[in-house]
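Notes follow once the structure below has been shown.
All protein chains but one are shown at their positions in the complex.
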Amino acid sequence: MKKISYLELSSIFLTIIISFNTGINICILKQSVGVNSWIAILISYIIGIIPLLLTLYISNYHKELNLFEKNKHLFGDIFGTIINLFISIILLIIALTVLYNIISFITTQFLYRTPIIITSILLVTLSVYCSTKEINVISHISIILITINLIMFILSNLSLIGDIKLDNLLPILKININNLFISSIKISIINILPIISILIIPKDKITNQDKYNKSIIFSYIVGCLISLITIIGTIGTLGIYLTKAFEFSEYMVLKKIKLFGFLERIENIVSMSCITESYIYMTLLIYTISKNIPRKNDKTFKYTNIVIGLLLIIMSNYIFDNITVFNNYIEKNFIYIVSLLIIPYILITIKIYINNKRKIKQ
Amino acid sequence: MNNVINKLKKDTNNDDNIVYRKKKILYKEIYIIYNQTITSSSDISNFIIRSLNNIYIPTIKNIKNKINNFKYKELNNYNDLTYYLNSGFTIIIYSQNKYIALETRKDLSRGITTPTTENTPRGALDSFTENIENNIGLIKRRIKSNDLWIKNYRMGKYTDTSVSLLYIKSIAKEKLVNDVDKLLKKINIDGIIATGTIRNLIEKENKNNFPNVMTAEKPYTAIKYLLQGNVVILADNDPFALIMPTTINDYFISEEDDFAKSINVSLTRIIRYITFAITLLTPGVYIAMTTYNQEIIPTELLIGIAAQRENVPFSTFVEALLMMVSFEILRESDLKIPSFASSAISIVGALILGEAAVSAGIVSPIMIIVIAITSISALTFVEPEFINAMRLYRFLFMIGGALFGIHGILLVFIFMIINLSSYDFLGMPYLTPFAPPITANLKDSIIKTPTINLNKRNHMLTDNITKNKSGGPYED
Partner (left out) sequence: MKIKKIILLFTIFILTGCYDNKELNDIAILTATEINKINNNFIINAQVVNPQAPDKSSNIEAPFIIYTGTGKTIQEAYRQIKLSSSRYLYPEHLQIVIINENIAKEDITQILDFYLRDPSIRTEFNVLIGKDENIISTTTPIDQISSSSILKTLETNNRFQGVTNLTTLNELTIMSLNPNTEIILPSIKIDNINDESDTTQNTDSTKVNSMYKLSGLAIFKNNKLLDYLTDNESISYNIIKNHISSSIITYECEKDKYLSAEIISSKSKITTKNQKINIDINIKATINESACNLNLNHNNNLKLLENNLSTYLKNNISKDINTIRNKYNSDVFGFLDEIYKHDYKTYLKVKDNWYNETYKTIPININTKINIISKGNIMEGNNEKN
């Protein structure tokens, strides 16, 4: 069996938690908490430790099985299938959101006149093409792209250090505390609950199993840092008023980048990292969903992926008319849909707990 | 006995080159058969005839003992007879199915010369020749251990080429050797003319157009990879050895690196990786930047480029395509033409593709610079297959850039990464030191750590991970 190294695992995990950094995170935070967004991010990551621990706990149960097989093993065929379907539908909606988020970013910032459908077809085709390969291919891709992204992220933020005015993050906590908690719970729902999809990789597939927990926690901290730096960089550089004024304020910040005195105006290139992150995330989601569907051989696997891809393209073109609708959808519907993921988390955890107890008794 | 002779005559259509000589020793008539095109007649007369003359009692044992030739082989069927006859042996036909083959091969190969494709300023200057025995000898000269194991094969229905699989038993993974062995045994083909044929037969040829199998002209390269746990395939009549499986990083390493200090090597490696990026991306990024993302170019430079492009009627993509194709034509013709005409080519190339094209308003001067840096960067790599593979992706990048700007470049980049990382030849992912990350090999990739620290092998190639290495720097 082809194995995945623990570094690749942490890179995939990192993409899951940071791919909503562009667009959605700030969009939720800037209106409700304003300058204190960074506190909200911190709190959200502290809240997110609960699903993280649950994920780690679930991963230890029958290490050779992936998430869907685990469910079937735990709950039996019928109820397991229902839970799997439930998870798959939510993941499909997340994939749709990731797709539309990144497409709206591309079409509003670079390709104004290119129809949305073409951009979505291109991205989804590549995603489906990649997801028909095995999970280790996805992990190879993710580690390469994430390494490049991290280098770009560090370089761009280093060059922004001169522009960041920490004064812009003041005053601290002069807002409604309830708002702060609600927004941070929202952020942790969006960013951290979907990590359930990392369970599609059975723990046995990792080369260094004793480093499984360590690598996931490490990338959790890195993800937290990246989100924090993005928020602090954006609000610290632009100030809260300009951040609120722009649709994609974290992209506008990149316009200030000046590397080594001559590399300026490279925001197009730097922002590619957002696209690659979302791309890997989407690929992983498509892979995860298609794993759930029973299949006879690799060919049906391919067709499943193509069907999911088509579904994504069609939905992304017909559900959202424009970005305002999308933003409303994020605030009004998306968060509640994703929060439903708590149910399988709790069910699986309780069932595993009971099973383990029973084992000990025997 | 005459049956054999007649059959042979019939099979070879009474070929004049095959000499049949009857010799009588006492009562026994024996036939001496050889093919004069591939045998050395002086050898035959000096050794065989002379020693046969000294034989008085014609038993087969006697002949074997008395014959002066060192290399002989007893044969007993017709197929072996034809094979040895055609490989330059002299056959003594003793009876209906008792033959003795004696090596009297004419030296038809050229001597060991300096390599023509792998030029390094320092390092050994011998290279493989067309003779497989010499080639194995060149390797054996460098690896004296008994662990260098060789498996021999004969391939090709008509050519009957001998092919050897070399590996170091205690380093190479058994599974790898068995896999290659199985693949080689499966081959059934009319003829093996070049080692490239073997390579194409054992891998999925077009799954990944980057080379997974390195061709090496120098024994040095073969040894280096043998010591890492790779296997080497040599074929007769081809001066290029095949090394497999290789990864992308191996094409960035040159023999020269062994002579330089690691910090200098690291700088060179960085340059090589940058040239890799340049040669893949430059035309595509240029097209993307001048037709989509003009804001990246500084204002003054943009005005300059715009002024240069003012009289060019083609779109940037067509312009780049024209120049790329004409450069490829130039390179192709440069490889083929005899050396006396090469100066003409260089004049034509420099003048027509450079200055004249600009002044005629077909291309802009900056495009010449772009194509020049692209092509020069491509030529820093030794493996021609690697250069050709980069060319395909360069065109893809150009198309991506022409259709979607920087975003298209990104999509093609992801496409390329998917293709490269999904290819897995003989259990070795193509992007190995990077994805999956393997620390032992990462130490010798973009940055080379001091040689003393490179004490591990890739665990995907070998179970024998630790290199036996001790020793330390001189200390006062």
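Each chain carries a letter (A and B) given by its place in the written order, and its residues are counted from 1.
Just so it is clear, contacts are C-beta pairs under 8 Å (C-beta built on N, C-alpha and C of every residue); 3 or more make two chains touch, one makes a residue touch a chain.
Here the structure is a predicted model, which means the values were calculated and not measured.
Undergrad: Give me the visible chains that the unshown chain touches, in label order.
TA: A, B
Undergrad: For the chain that's not shown, point to the residue among A:I49, A:L85, A:L170 or A:V325 touching it.
TA: A:L170
Undergrad: Which of these touches the unseen chain: B:S262, B:T316 or B:T432?
TA: Of the candidates B:S262, B:T316 or B:T432, B:T316 is in touch with the missing chain.
Undergrad: Would you indicate which residue among B:N264, B:T299 or B:S359 is in contact with the undisplayed chain?
TA: B:T299
Undergrad: Among A:T81, A:T108, A:T147 or A:N317, choose the residue that contacts the chain missing from this document, as touch is defined above.
TA: A:T108
Undergrad: Which parts of chain A are in contact with the chain that was left out?
TA: 108-115, 118, 121-122, 125, 129, 167, 170-171, 174, 238-239, 241-242, 244-246, 252, 255-256, 265
Undergrad: Mind listing the chain B residues that contact the chain we can't see here?
TA: Touching the chain left out of view, chain B contributes residues 206-207, 290-292, 294-295, 299-300, 302-307, 309-310, 312, 315-316, 396, 399-400, 402-405, 408, 415, 419.
By our rule, only the chains that are shown with their structure count from here on.
Undergrad: With centres defined as the mean C-alpha position, give me the chain A-chain B separation in Å.
TA: A distance of 45 Å separates the two centres.
Undergrad: Which positions of chain A touch chain B when the two form their complex?
TA: Touch residues, chain A against chain B: 2, 4-5, 7-8, 106, 110-111, 114, 122-123, 126, 129-130, 133-134, 136-137, 139-141, 143-145, 147, 262, 264-266, 268-269, 272, 275-276, 279.
Undergrad: For chain B, which residues are in contact with chain A within the complex?
TA: On the chain B side, the touching residues are 292-293, 295-298, 404-407, 410-411, 414-415, 417-418, 421-422, 424, 429, 431, 434-437.
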